[in-house]
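Sharing a structure here in structure tokens format.
One protein chain is absent from this view; the other protein chains keep their places.
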Amino acid sequence: MTLHIRNKDVKSSDYESLKDLVRPGHADYPAKVKYGGFSDYRGGGRLSGRMTAAFVAAGAIAQKLLSTFGVEVLAYTFAIDGAQLENPPSVEAVKKITYENSMRCPDPATAEKMRQLVFSAKADGDSVGGVVECTALNLPVGVGEPLFDAIDSELAKILFGIPAVKGVEFGAGFQATRLKGSENNDQYVIKEGKVVTLTNNSGGVLGGMSTGMPLLLRVAFKPPSSIAKEQNTVNMSQMEEAKLGVKGRHDPCVVPKAVPVVQGMVAIGLVDLMIRGGMIPRVLKS
Amino acid sequence: MTLHIRNKDVKSSDYESLKDLVRPGHADYPAKVKYGGFSDYRGGGRLSGRMTAAFVAAGAIAQKLLSTFGVEVLAYTFAIDGAQLENPPSVEAVKKITYENSMRCPDPATAEKMRQLVFSAKADGDSVGGVVECTALNLPVGVGEPLFDAIDSELAKILFGIPAVKGVEFGAGFQATRLKGSENNDQYVIKEGKVVTLTNNSGGVLGGMSTGMPLLLRVAFKPPSSIAKEQNTVNMSQMEEAKLGVKGRHDPCVVPKAVPVVQGMVAIGLVDLMIRGGMIPRVLKS
Amino acid sequence: MTLHIRNKDVKSSDYESLKDLVRPGHADYPAKVKYGGFSDYRGGGRLSGRMTAAFVAAGAIAQKLLSTFGVEVLAYTFAIDGAQLENPPSVEAVKKITYENSMRCPDPATAEKMRQLVFSAKADGDSVGGVVECTALNLPVGVGEPLFDAIDSELAKILFGIPAVKGVEFGAGFQATRLKGSENNDQYVIKEGKVVTLTNNSGGVLGGMSTGMPLLLRVAFKPPSSIAKEQNTVNMSQMEEAKLGVKGRHDPCVVPKAVPVVQGMVAIGLVDLMIRGGMIPRVLKS
Partner (left out) sequence: MTLHIRNKDVKSSDYESLKDLVRPGHADYPAKVKYGGFSDYRGGGRLSGRMTAAFVAAGAIAQKLLSTFGVEVLAYTFAIDGAQLENPPSVEAVKKITYENSMRCPDPATAEKMRQLVFSAKADGDSVGGVVECTALNLPVGVGEPLFDAIDSELAKILFGIPAVKGVEFGAGFQATRLKGSENNDQYVIKEGKVVTLTNNSGGVLGGMSTGMPLLLRVAFKPPSSIAKEQNTVNMSQMEEAKLGVKGRHDPCVVPKAVPVVQGMVAIGLVDLMIRGGMIPRVLKS
């Protein structure tokens, strides 16, 4: 996994204009009000996407631990701007193709459309958002504790901790609000001696517990706020209106970089819950 | 606020058929696997929507406390099945109209469409889902702590604790993934000496902190799983396939009842965060 | 277990003089400064020993759960004022005699000495303190998690939550500071195929983990502060010095009543730690 962080690209000087001007759509403003001079305007400080490098590192350990229990977590780009996967990707495609293109998309044709949208936005001094989808395979039934430690509660909490996330949904998610119960319910059948469902609109979560079907969730990422296009803002030290076009190396889209972050965070959350549920022993003996 | 819980309507006998059969789309199955005989099939036990009565009660106290700091939380039905608010409702409409109709919708015409969809689904032995929208007004800037105690993290966590929730989004949410940065960014201006934004695509949240603009979030509720229509399921004690049409009093739509639940839960989350942030003093003196 | 709480004995009128005067040795003063008018001067409010009734109730459930895993918790009065158990009591004596006398002491002769000291103090309008000893038998090895969730850390934390507690020690405790390492170390031998120690100066705790030997701890209770004898104090509303002899039903000694409280609290702490350590499964199936 490549974290795409190149320190040489980060220039403090690029941030000088941000000492007093707050970037529209960025956390600059509430951070400045809340933390005053302790808020670091250079590179976003602790609000920077760079913070997620640590999540990916911790996630790698969590994934290794999960793998000893047969659980596999896979994330990939589901959509960027208007380009979106038409059909659910196969597990094989996810494993083989996702890291073969810079968009982290398991379908090469969709990946190419995404790439063009990202570059087009960049050329316009603009940015685009998108959706990361993530699945966890072979989870035991019953991961998730009652009420607020439900599997969806816990994962949503940590996923919203990733910068630029604006929405989290499981299974059919917001689409489920347009389905009838008879359409949305996943009917049970017995297959090879096991209880399985014909569909997976629940995304593998019912009552806050894993169902044993693949966990499936989607995370919405907004377009990055730091764009070259000039926008209206405010000079906070002089309290007067101003114009700002953000300079420096800023991503026109964070979605591909967010793929390993989402994957890592979901793995971390699952490890936590499986330890609490006794599915991973608290003490490992050699 | 009416909790809509009428104990006389709950009949244990209606649940007898559920002793061995698991309802498609309901938490019956993972609960039975996880808790065995401790899982109560009658009425869903602790997985029942009835649990939310306590959330509403606690939420009422939280709202009273918030009101002494000028903060107001308002929830209402945004969509049920295909019927949806066309325009953002005014605060006045939300306050005046929401509790005047059984759909808890601030627009009477939309409410009527929703009502028809609910009754039509009920007549078909089916059910419908929908979306609750919630706003919090007059929040101070900076509510929300770093990383996983962000305002969106905390609220998402408790909102996913409400039964039937499948998605949570803030501001433009999943729609933000289709906007360019220059469209999604909320530009700053000065109005009456205060920094405000021209739009509110962020939903009042940036970097996990409140921006001082109205907090705005949406919660997706799936259609209830307990429907009269016959569906495929499994008899868990005999491990054989079966058919099930669920009897008893079951809601064809939980969205209207979920409105005060969402409102209460958001209030509880905000009180927690404002106490932690020192915006509400931990010790109140008379 | 008798909780010794007789509501008819609590008279609000007895507390009238305490509206402005703070009792020496009682939490009245910091509570008044911290909570102002929210501090209830009648009966101590939430700082009252009456609060411990709930601990005893919860402790009874914890003990029932522990018993299914073979663990038994036993507390008894070790000392009151100058009267103290000369020799470690046998488990049989603890079980048979402790609740046969009002002092909750497993040795009848010592109990009688204690009783006389309590009644003599009462006659003088004074009060006495003492020590509760508590043991837990048949604990598995390794209860207690690293660092601050050590078994002694967790138990000390909840024991200091009991009103009037001024000290907690394990095994030889403060006496261990006068022993040489060669005297204090509990030497290992093999007995009936099991590793045991010849002494138990550790009190069954090493490195924050249970050793498999009996857990042994002592809790120091100060003499109750509310005494009839006149003492110097301050009238807080007029900020002037005053005299106070406390009226009303106040215990001359809390130690006997504290015995089931300590026993219950230790049981609660052990249940918590054994669940966390996987020794009690988080989910019990019927």
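By letter and in written order, the chains are A, B and C; residue numbering begins at 1 in each of them.
Keep this in mind: a residue touches a chain if its C-beta (ideal position, glycine included) is under 8 Å from a C-beta of that chain, and two chains touch if they have at least 3 such contacts.
Just so it is clear, the structure is predicted and the values come from calculations on it, not from any experiment.
Chemist: In the complete assembly, which of C:P89, C:P163 or C:P214 touches the absent chain?
Modeler: C:P163
Chemist: Could you pull out which residues of chain C are in touch with the chain that's been left out?
Modeler: 22-27, 29-31, 33-35, 46-47, 51, 79, 81-82, 121, 124, 126-131, 141-142, 146-148, 150, 152-154, 156-161, 163, 165-174, 176-182, 184-190, 193, 195, 197-198, 201-203, 206-212, 220-225, 227, 229, 231-234, 236, 239-241
Chemist: In the full complex, which residues of chain B touch the absent chain?
Modeler: On the side of chain B, residues 142, 276-278, 281-283 touch the unshown chain.
One rule holds for everything that comes next: only the chains that are shown with their structure count from here on.
Chemist: Which number of steps is the smallest that gets you from chain A over to chain C via touching chains?
Modeler: Between chain A and chain C, the shortest chain-hopping route counts 1.
Chemist: Are the two sides of the chain A and chain B contact the same residues or different ones, given that same means over half of the numbers occur on both copies?
Modeler: Same: when the shared numbers are divided by all numbers used, the fraction is over half.
Chemist: In whole angstrom, how far does the Cα centroid of chain A sit from the Cα centroid of chain C?
Modeler: Measuring from centre to centre gives 50 Å for this pair.
Chemist: Determine the centre-to-centre distance between chain B and chain C, using the mean Cα coordinates as centres, and give it in whole Å.
Modeler: 45
Chemist: Taking each chain's centre as the mean position of its Cα atoms, how many Å separate chain A from chain B?
Modeler: Roughly 22 Å, centre to centre.
Chemist: Could you list which residues of chain C touch at least two other chains?
Modeler: Residues 283 of chain C touch two or more partner chains.
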